[in-house]
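Worksheet: the structure to be examined is printed underneath.
Shown here: the complex without one of its protein chains, the others still in place.
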Amino acid sequence: MTALLSREEIEPVLTGSRFHQFLGIRLEEINDQSITIRLPYNELFYTSADGYIHGGILATVIDIAGYFAVFSRLNQPVPTVDLKIDYLRPGRAGDLLFTATVVKLGRTVSIADIVATDVSGKQIAIGRGLFSSKQE
Amino acid sequence: MTALLSREEIEPVLTGSRFHQFLGIRLEEINDQSITIRLPYNELFYTSADGYIHGGILATVIDIAGYFAVFSRLNQPVPTVDLKIDYLRPGRAGDLLFTATVVKLGRTVSIADIVATDVSGKQIAIGRGLFSSKQE
Amino acid sequence: MTALLSREEIEPVLTGSRFHQFLGIRLEEINDQSITIRLPYNELFYTSADGYIHGGILATVIDIAGYFAVFSRLNQPVPTVDLKIDYLRPGRAGDLLFTATVVKLGRTVSIADIVATDVSGKQIAIGRGLFSSKQE
Partner (left out) sequence: MTALLSREEIEPVLTGSRFHQFLGIRLEEINDQSITIRLPYNELFYTSADGYIHGGILATVIDIAGYFAVFSRLNQPVPTVDLKIDYLRPGRAGDLLFTATVVKLGRTVSIADIVATDVSGKQIAIGRGLFSSKQE
């Protein structure tokens, strides 16, 4: 399942919105199997109580990674329909990587699996997202 | 299932972290059935492409609302274990309300249902969260 | 959101397949808000170890109830896309009721919430299902 879009075509869309710029996310890698997004360390995203990254930030970038995995194969808007996140363990402070793989490209709904890992390579959260891929 | 904590006890925890202050969330209402959190309008959270609020922001505040529904009954940290979000329809720009109801208070895991509504009262997303409520 | 189909129209579809006949499910009630399906007690569905009903049977009838909630409003096949089940507590041996409510009727995907209760009225499991409702 080759990506339809190249890095050069995906990057401006990924970093084009102010909210994504605020997050600081960058396209780390794209290949035939998956797409990886980097979330640089930002102290704001960590809870003061325990130094762990906020679950909402993980959910946000998991959503984005899944979206772009599907988008890179279809080159059309693929609004998230349903998103499930499982939080595995607290992550170390530092950059995080989000790797998304397309599980199904469907005429109605497409599915992507997303894994979030911290700098030590430990999986800290996994997600599964359904994205609307209706051909207009 | 009465809340264990009062508004006065919950508010400082809800607004105590820099990330929650950044979001601008406020405790709107708490009663025996549910807790409601308000997310004031912030242009940053809307995508430039279509003027719709970013799904990650919805996921983030859905997570927070569910967390505080369970927290208000147990008065202990209740880390999110699993979160499912279904996006129902785009919302209008404006303040959003997130109402969370506890479905189950368990010795291992507790469950909350969360509904996000826009200013017109339309449901724009629903969530179901599992929170670790193991008594130490 | 009124049901399109009457009890007389739904019942033959619900009990028309051999698998549904094997389960013994019956249409208990249908009204403008919801549809309720009864699963009569069957010793086979209970695990010998602990006398609790098998989670797979709960998942099966939760799926069916959600399907028929959406089907009754659209009168077209609505294959299940995604199903989430949360098991709340073990149920008492006896008939079970599964009440399904449509949360969203969409042009691509529709959503139903399902609650399974035992004879004592206790909720034993909840489900949320996404059903393909693409108009052909």
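Points worth noting:
Lettered A, B and C in written order, each chain numbered from 1.
In this text, contacts are C-beta pairs under 8 Å (C-beta built on N, C-alpha and C of every residue); 3 or more make two chains touch, one makes a residue touch a chain.
All figures in this text were calculated on a predicted structure; none of them were measured in a lab.
For the chain that is not shown, the touched chains among those present are A, B, C, taking the whole complex. Per the touch definition above, the residue from C:P40, C:G56 or C:G94 contacting the chain not shown is C:G56. Residue C:T80 is the one among C:T80, C:T101 or C:Q123 that touches the chain not shown.
Although one chain is not displayed, its contacts with chain C can still be listed: residues 16-19, 22, 43-49, 54-57, 59-61, 63-64, 77, 79-87.
Taking the complete complex into account, residues 84, 86, 88-89, 103-104, 106, 111, 123, 126, 128, 130 of chain A touch the chain not shown.
Contact between chain B and the absent chain runs through residues 81-82, 84, 108-109, 130, 132, 134.
Everything that follows uses one rule, which is that only the chains that are shown with their structure count from here on.
Residues touching across the chain A and chain C pair largely coincide in numbering: over half of the numbers involved belong to both copies. Here the CA centre of chain B is 28 Å from the CA centre of chain C.
Averaging C-alpha coordinates per chain places the centre of chain A 22 Å away from that of chain B. Distance between chain A and chain C, defined via averaged C-alpha coordinates, is recorded as 33 Å. Counting partner chains per residue, chain C has residues 84, 130 touching two or more of them.
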